[in-house]
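Incomplete set of chains, arranged as in the complex.
Each chain carries a letter (A and B) given by its place in the written order, and its residues are counted from 1.
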Amino acid sequence: MLKTKIESILFVSNKPTSAKQLARFLAREGEAVETSEVEKIIAELKEKYNIGESGLRIIQAGDEIQMVTGPESSELIKKFLKEDMTGELTPASLETLTVIAYRGPISKPALEQIRGVNCGMIIRNLLIRGLIDFVETNGQSYFQVTVDFLKYLGINSVDELPDYERLHKAENLEQFLEKAEQNKIINL
Amino acid sequence: MYQVSSEKFNGPLDLLLRLIEEQKMAITEISIANVTDEYLQELEKIQDQDPEELSDFLVLAARLLYLKSKALLPYLEQEEEVDDLEKQLKLYKEFVEASKKIASMIKERRFTFSREKAMQQIAVEFSPAKNITADNLKNAFIVVLRRLDPLVKMPQQMIEKTVSLQKKIMEIKEFLKKQGKFGFRGLIESSKNRTEVIVNFLALLELIKQAHLRAKQVDAFNDIIIEKV
């Protein structure tokens, strides 16, 4: 169904798109369709979302269309999106931040091997909170703590963290990473 | 991460199930007992296994031999506890079949997607938290390091030579040549770990089965005396 497909695309798309762009994308993917047909479907979707009780809208400015939340929720949404940025760090977030502080710059795969769980969401949250950032080398991102983080702790660099020398190069951690690398699990 | 070198079987139940299916038999206590020899042959081929996993294979071997030796050692029959290997294997098979269905669902590639917040749409704003302190960080890191310990130690154990069943049988035969008889308890107590306990037990059952030796027990709580036939 073309309609459900367009609905899905509007949902995942973070930026405005147009009927023309959509028609072109669909054609490239083997779903040849006229722009006018896409326009008709968009009109139907607008009816579905914009009329009556709905938390979602399809808005249009000129040719640009986008799926967004309704205006009555906008204050709440702003606060919801900020939720992640305030308050205490969860134990899992604190642990992730710690590993990045003591072992950074570190790749996501290495970090996940050390913690033994997926860290995608937490990394994103720490990035948004400005506690970590990353450098890219050979297409791989390496995460490290930010200058703001250091300042907040009142130190000039990570090696001023308590017991840094000993913990940073802890023997079992080195052995563990060596094994992990031998097993070709991670690219360090 | 430390992948088992022999990825041939997804564990002992998988091996057992395949052996029974090769014979085109239904899962019953009899068909299970019937593939015991084949199971032991396969077990001999499995080497360099993660010790934890090897001991799982051995535990099942012991259960198979127990099942098979019920006839040979009638007094075992009297023990009321029933080893429900048949039920366990049937249940396991259900999940194996379900996993095949899941595999074909994944092949259909009907993935769904959630919305990604585009990073550039969100202003990064330095937002620290009260629980970010140097001490908390240090303590959290120590916890992480401690958690790695068993993972680092495990592969070292792997280097330890696996006790082979065949070797153990030879050892017991040699020992019996000199001693004539010995106590079962002593044999179990001389074992260094769980794996060896099971191997010793297996070797013993195998020798009894092949009629190389005989087990005698005066009453229920006395040590079992093993004698050469």
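One rule holds for everything that comes next: a residue touches a chain if its C-beta (ideal position, glycine included) is under 8 Å from a C-beta of that chain, and two chains touch if they have at least 3 such contacts.
These figures come from a predicted structure and were not determined experimentally.
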{"item": "Whole-file subunit formula (labels as shown)", "value": "A x2, B x1"}
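Here is the rule we go by: only the chains that are shown with their structure count from here on.
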{"item": "Whole-Å separation of chain centres (CA-atom averages), chain A against chain B", "value": "41"}
{"item": "Residues on chain A engaged by chain B in the complex (per definition of touch)", "value": "8, 11-12, 14-15, 81, 85-89, 91, 94-95, 97-99, 101-102, 113-116, 124, 127-131, 146, 148-149, 152-153, 155, 161-163, 167, 170, 172-173, 175-176, 179-180, 183, 185"}
{"item": "Contact footprint of chain A on chain B as seen in their complex", "value": "1-3, 113-119, 121-122, 124-138, 140-145, 147-149, 151-152, 155"}
